[in-house]
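In this view, the complex is presented without one of its protein chains, the others remaining in place.
Up next is chain A:
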Amino acid sequence: MKATHIIIGLLLIWFIPTQAAIIELKPGNSIQEAINQAAEGDTLKILPGIYLEHEIIIRKPLTLIGVDYPTIDAMDKGNVIIVAAENVHIEGLRIIRTGKSNLDDSAGIKFFDSKNCTIINNRLEQTFFGLHFSNSSNLTIKNNTLISVAEREFQTGNGIHLWKCKDSFIENNFIQGHRDGIYLEFVTNTESNHNMVLENKRYGLHFMFSHENSYYKNTFKRNGAGVAVMYTRNVIMKENIFEENWGASAYGILLKDITDSEVIGNIFRKNTIGIYMEGSSRTIFKRNEFNQNGWAIKLMASCDQNTFEANNFLGNTFDISTNGSVVLNTLTKNYWDKYEGYDLNKDRIGDIPYRPINLFSVIVEKIPSAVILWRSFLVTLLDRMEKVIPSITPENMIDHSPKMNPYDFRTANS
């Protein structure tokens, strides 16, 4: 028995190198030439150093592995690597200085019509677009660092850009300073996990017409306008952190025409607006924490059948505001730190309902200048009166079972 094992093992060791050769590249060698000469399935091992190349085209299954991050410097010209093939694996490269043009969407690595590709552990710096994929599927994009240093929105492209792709993983990437951190359009069945998306000029995450996708444990911080997601159904967003998105039109998340989705266990902290919703329906918001936002939720009257259940609202300036008197959404069992009711039967649910909209937020919605009177005695007085006898605020925006104590999500989520 043992002898046969050893023979099989030896045979395997013998056969693998003949199937795929390993080609080593030193600085000074041309990567493009090496690729042209390589056979399908070969591995190119790129040794450390600087390679001044751009428009490197890969049209066959290949593995590119960088040793100690060799730098491919495109010197501000065009794309760096262009892939149109299956089973391409790119790992450990440092790619810098792509062209800066919207004509060809210059990118660090660009994929067309590709399948089963993996992009792991790469560093992209000063790229226009970082990783750009179109019409591809089964991609794994993992552990990449993408940093752009543009000062304005039009000077840079998107970090990870997927157009018409499906069945992919975007995991554990770090994206900073691009236009949109992650941009998905017509992308289905894709999962984005554990990404850190920081300080991008426009949106941290931007997707449109991208159904059946899920987003877990990502962090979106200090992006120009937060996160914007539009015209999509069946989205799952779980345990993400949306933080410090400040500005005139900055949102933790902007949901426009999102249906049948779930927003669960996320943290919204210190955003001007935590969630802004328009034309969205049948979406469930559960176990989220809204902490120190200007407005925790702006729920436009065009939304219907959404459920807000068991969320924590802590230290927000305004909890909820809306623009109409019709409310077709349900609020239930949330904890509101501004709730002043009592609990006589000790079931930990307040005995009188809570109205999360205060009069002043309605006024500020109509006349933004009035925000300057916030926290003045007069406004506090008006709010009290409105709480007792609601006249201007929508009567149906009401939580009939407000919790007396905040939920502890830390134990529940882990």
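Observations on the structure shown:
Note that a contact is a pair of C-beta atoms (placed from the backbone, for glycine too) under 8 Å apart; a residue touches a chain by one contact, two chains touch by 3 or more; residues count from 1.
As a working rule, contacts and distances are computed from a predicted model.
Missing chain, UniProt name from the options "Protocatechuate 4,5-dioxygenase beta subunit", "Cu-processing system permease protein", "Thiolase C-terminal domain-containing protein" or "Phosphonate ABC transporter ATP-binding protein": "Cu-processing system permease protein". Checked against the full complex, the one of A:295, A:313 or A:336 touching the unshown chain is A:295.
When the missing chain is restored to the complex, the residue among A:103, A:344, A:372 or A:389 that touches it is A:372. Although one chain is not drawn, the whole complex shows that of A:110, A:238 or A:270 it is A:270 that touches it. Residue-wise, the contact with the chain that is not shown comes from A:315, picked out of A:27, A:41, A:315 or A:353.
Touching residues on chain A toward the chain that is not drawn are 246-250, 270-272, 292-295, 315, 317-318, 363, 366-381.
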